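Note that one protein chain of the assembly has been removed; the remaining protein chains are unaltered in position.
By written order: A and B. Residues from 1 in each chain.
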Amino acid sequence: MLEVTSLKKVYRSGEREVEALRDLTFTVDNGDLVCLVGPSGCGKTTLLRCIAGLLEPTAGTVRLDGHPVSGPPPGLAMVFQEYGRSLFPWMSVRDNVELPLKQKKLPRERRTALVEETLDAVGLAGTEKAYPWQLSGGMQQRVAIARAVAYEPSTLLMDEPFAAVDAQTRADLEDLVRALWQRLRVTVLFITHDIDEAVYLGRRVVMLSSSPTVVQDEITIDLPAERDQLHTRADPRFTELRTHVYEQIQAAKRGRPSTEAAV
Amino acid sequence: MRRAAYVLGLPVVLLAAWFVLSAGSENFYAPPLRQILESFGETWTLDRLGADVVPSLLRLLAGYALAAVLGVAAGVVIGLNRRVRATVEPVLEFFRAIPPPVLVPVIMLFAGIGDGMKVIVIVFGCVWPVLLNTVEGVRAVDGVQLDTARAYGIGGPARLTRVILPAASPQIAAGLRQALSIAIILMVISEMFAASNGLGFTIVQFQRSFAIPEMWSGIILLGLLGFVLSLLFRLVEGRALRWYHGLREAQRRS
Partner (left out) sequence: MWRSCSHDPGLSVKQRTGLLGLAGPAGLLVLVEALPRLGLVNDAYLPPASRIAAALGDELGTAQFWQAVGDTLLGWAIGLTIAVTAGVVVGIVIGAVPVLREATASTIEFLRPIPSVALIPLAVLLYGTDLGSTLLLVVYAAFWQVLVQVLYGVADVDPIADETARSFRFGPWARVRHVLWPTALPYVFTGVRLAASVALVLAVTAELVIGAPGLGRSIAVAQSSGAVPLMYALIAVTGLLGVAINLAARVFERRSLAWHQSVRGEVPA
């Protein structure tokens, strides 16, 4: 279980202080798929970096399976938005996926099996020897997902992973994430600014206010577990949920004074 | 065919022009090219190459290799530590700005006039561009790449050898390329100052004894050497940084 409690982050540069996160509390149950949505510039990436142990929060705690996070935790893998920079351009696809496994000191046979299995699972069998930059953007992000999955994490963090790919690739990748989540039973925390994507993917959606950020609202997405781009998005319930999330985000943008008063 | 014409066309024309125009030259300092070429064959015999060119090249390689290792090692240490960098950077800029050949008299004080002196001169002149470029390359490693390494538990030696050094390698290569031309210059100059063999020594000897065609042949040999070494460097660099050139190409197309 991932527990975020009263998380606060203030950036300082010289005399200036910027409060990015004010007071965030939410939990993600094991095996759940939770989407975080918020208006742009609401500190989503700051939050994710705190959860991943890449950034020290100013106050509050992050706990993963009961242990406080104070550095990148071993059972956690991250997929970055900037796939072009997060994959190492000097390594082949295979080496990119394999390097973290080497660091975990897995035996060679296990590594080879994991690399093959995960590349196959993301639909990239046969590209092991290519360099990442020889692939399209969507394929590069698939490599990044394969790397995260091969790491065998209990929790997968995804930071707006599809923000930079075209719409059709994006739909395919969304379905890939759903499929992997159902098959591997990992916990997924997926950050996005796209409301449709959040409702389509998530089992729960947590809405964030604009910066300084607090939790605006949360809802459970009671759509059937089997989803597909055509029918799910045409479902009247999908539209209702989407409208609800949209309204909350709009309220978050407008309602900045009221949330400040509430704290 | 067309390409070959473009590559060879101008050099052939220039050489032919030199050959024809100098053919009847009475000028003592600019002898006919035919005479220079003849003396090239006579002067640079295998014995001569072994006695003069090989020692020069060995000094060059020893100094260059040492400078590369020292420069990269120190550059990594300095580049990874912000305080160290802020402290030593002005000093490094100063050392880089000193014209390398003036180091020859200083190093002669310490190391005499043997091979050691020449190697140290080359190390001292070449290390700065390697060092400063490594510092720059290490400092500019992409934050997302570093975050990725941390998030996936890539630490310790692997972080250095698999992430930081490869990321900085294009910049390091730029430093090594600058260092190569400095190394050739220092090889020649240190031999002009004090030596009993070597290319620089021999060419100056020809000049002092007014053996003009031989001197010209030496200049041509030095030119060829510079050209071949830079060609070798480009070949090695093209191989080692194949990923980088491919990446640049891919970015340019998109």
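Note that contacts are C-beta pairs under 8 Å (C-beta built on N, C-alpha and C of every residue); 3 or more make two chains touch, one makes a residue touch a chain.
Every value quoted in this text rests on a predicted model; they were computed, and no experiment measured them.
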Absent-chain contact - pick from B:Met1, B:Leu46 or B:Ala97: B:Ala97
Contact footprint on chain B, counting only the chain that is left out: 6-11, 14, 29, 83, 86-91, 93-106, 108-110, 170, 173-174, 177, 181, 184-185, 188-189, 192-193, 200, 203-204, 206-207, 212, 215, 218-219, 222-223, 226-227, 229-230
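In the analysis below, only the chains that are shown with their structure count from here on.
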Whole-Å gap between the CA centroids of chain A and chain B: 48
Complex contacts: residues of chain A adjacent to chain B: 49, 52-54, 72, 74, 76-78, 80, 82, 85-86, 88-91, 99-100, 102-104, 131, 133-134, 147, 151
In the complex, chain B residues that touch chain A: 142, 144-145, 147-148, 150-155, 158, 162-163, 166-167, 169, 243-244, 246-247, 250-251
